[in-house]
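Showing just some of the chains, left in place.
Chain lettering (A and B) follows the sequence in which the chains are written, and residue indices restart at 1 in each chain.
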Amino acid sequence: MQNKIQLMVDTIEEKIINARRDFHKYAESGWTEFRTASIVARKLKDLGYDLLIGREVIRAEDRMGVPSEEVLHMSYERAKIQGAELEFLEQMKGGYTGVVGVLDNGDGPVIGIRFDMDAVEVEESIDENHYPYLNGFSSVNEGSMHACGHDGHTAIGLGVAEVLMNIKDSIKGKVKLVFQPAEEGVRGAKSIANSGVLDDVDYMFGGHIGIAQNSSGKLFCGMGNFLATTKLNAYFKGVAAHAGISPEGGKNTLLAAATGTLNLQGIPRHGDGITRINVGKLVSGSGRNVIPSEAYMEIETRGSSSKLNKYMEEKTIKILKSCAHMYDVELTIKEMGSAENEYSDEEAIERVKFAAQKIKSLREIIDRPVGFGGSEDFSYMMKKVHKNGGKATYILFGSDIKGPHHNGKFDFDEKDMINAVKVFSVLAYDILKK
Amino acid sequence: MQNKIQLMVDTIEEKIINARRDFHKYAESGWTEFRTASIVARKLKDLGYDLLIGREVIRAEDRMGVPSEEVLHMSYERAKIQGAELEFLEQMKGGYTGVVGVLDNGDGPVIGIRFDMDAVEVEESIDENHYPYLNGFSSVNEGSMHACGHDGHTAIGLGVAEVLMNIKDSIKGKVKLVFQPAEEGVRGAKSIANSGVLDDVDYMFGGHIGIAQNSSGKLFCGMGNFLATTKLNAYFKGVAAHAGISPEGGKNTLLAAATGTLNLQGIPRHGDGITRINVGKLVSGSGRNVIPSEAYMEIETRGSSSKLNKYMEEKTIKILKSCAHMYDVELTIKEMGSAENEYSDEEAIERVKFAAQKIKSLREIIDRPVGFGGSEDFSYMMKKVHKNGGKATYILFGSDIKGPHHNGKFDFDEKDMINAVKVFSVLAYDILKK
């Protein structure tokens, strides 16, 4: 059967690639995946899956970093124009762009697989050698680009959906294909994890394509040493004044933010493990001769445990508050996203290895590589499943990438999507087979 | 005659006010005053002035802070649509938006009066009580607003032009009415001062309307203790990296800029007089989880003498370079504008007082108020005239303003324009009378 599955995947290779290119062309950023999610819903429904959409799988109060009403509205309207499936759109209004396809085959284990759908806020390269540009499927949506491979993830999910439906007579139990919005900025997973949709899951898998040069055909299993992370925005509000006439009259938000930047960067390292801090963006001031009365900072903290990330987050907030006090300016801090540190289970890892060994097109299986310093809100799903006694792990599907992740030249090798479909399908079959 | 002049001004009051409102509505920022300047040229020509336009009065290499080609082009096209006088537009292409009207009456003193024409890059208030909004002459050009009264200055200039032409038989010598672009950011005057157009000027006057609450009807004479100033932009270029995976791989421009900001702010005060420093704008970084690879700073230095401003400027450059070196990032510094410190002559001040005492609608004449901490590139014109043995001074025409200068609610009392026209006209007459 495992061989049959692989042949089945090869048959739909072109379909998977086309789906990926379609998603790539109409890239949609986090919480605005109206077109993408509605097309996913259409395909799943047509295949025969039961659908859970929008607030059925997204807990409103756990969404983070949701764009403004205006952006949501404009994206919604754009999706209509760009061919969204209108039938499902209403349920997603306001940015509830999650879809779960359920295949319920009676008693047996429940398996969940997560696919994230959102694009990155990056401008796509117009370099002649950039494959999507050359082949006419570059993003048409200014400021959004699939520069992290989630177009591929969504296409993989649809491939897996087709395969598992094809072999549904050979399996028992339940399949939940979780299409998640807003993984970028680690904003979406928590709201799905807390929606209840994963409460019965016994085995939860997630994965990512890409990562490194010269890795096509390699599979890295047992990932899960993600760094816990918190994403914060800080908004300072002061008072403007003429910098020549009355420099003392201002309340200078830039001095507060610059002092904050240096002191955040200097938060002491921690003896217990890895920590990270980054002020990724600072925008302050309205004009050269005016004391800056506004400042905006995008900050992230990370830690090799949730405790260490908490240490970083608390120091960050203390520093920001002290800087605001120093310059007598107002400060608002907003949490824009977060992810936990969470472990991969031995059993789940072994199952992945077991399945992967059967995939002929894989070149190498690498067990538990050392941490890559990244963060993933899939950790929320792992935690939820663990809490209920389930097992979870995360897989990297190596692919020769053309530019770094989150870079306008990013591209992966589409063949590695095919490998991923095979791995997930065989893995699910192995667990669910009658 | 001085009384006759005042009556003459009263007659054209409405014309002056209408001109001001027209300029206000079609506000144009520095070096893009195509419509404004071309209308000025038309009026001057119609009155009978000889015209000097564009490169005839602007020395190309001394222009500072010129906008991009694209901005110049778009503003040029906009001016056409908004009713610019096409006859003069060609000569102004590329941002050469200066106009000088010359009335040559043979032997006698040469008097120059300067009027600046540019708007500020501020969004105009849509508050119901905002007079221009209420009366339908708010700026229609997004991002440009006459929030510093230069619309009034230009209208004053046209008023003076009309009066002096009317009384031309009573005067001898030469009148040069200098309509200057790009005073905001102190970018334009140097190029006019160095064009040669002022080389024969014996008496040079400039002025400003507004400044303070409850000052309508007051005239402050003998200004000229402007702070010398330099406007600098700094551009840092570094290397991006993933802040979680390889924080050491980046070259962090934000840390360079934040360190620069704090150390610029801390440049030691100077025992010899007043100094100022402001980092008015800082923009850095592309995203939360990326080491910031770009930073942009808008900086200005000031000093109560050109020497003190030089001290500040040199320290600024040294600090910026050291910060760039510290973080191994590239740095480009551009000078965007500058003004000198320059003195008012006793004789010129006395002449202003002498003329002002005859203006009945003035409430009070205040002699040499203490410095106001501002800067003016009119200082370049004063310096040039001084160099050739001429006299120069600067006048403030008090006016009850509704919001601070450079604020979206700024507005002045239009009656004070009328006072200004009277003062300049009488002043010119007193000097040039046969």
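Keep this in mind: a residue touches a chain if its C-beta (ideal position, glycine included) is under 8 Å from a C-beta of that chain, and two chains touch if they have at least 3 such contacts.
Given the structure is predicted, the values throughout are model-derived calculations rather than measurements.
Chemist: With 2 copies present in place, identify the total for the complete complex.
Modeler: Identical chains making up the full complex: 4 copies.
Everything below uses one rule, namely that only the chains that are shown with their structure count from here on.
Chemist: Report, in whole Å, the distance between the mean C-alpha point of chain A and the mean C-alpha point of chain B.
Modeler: Roughly 51 Å separates the two chain centres.
Chemist: Tell me, which parts of chain A touch chain B in their complex?
Modeler: Its residues touching chain B are 121, 185, 227, 229, 231, 242-247, 254-255, 257-259, 261-262, 265, 276, 278-292, 298-300, 302, 336, 372-375, 404-406.
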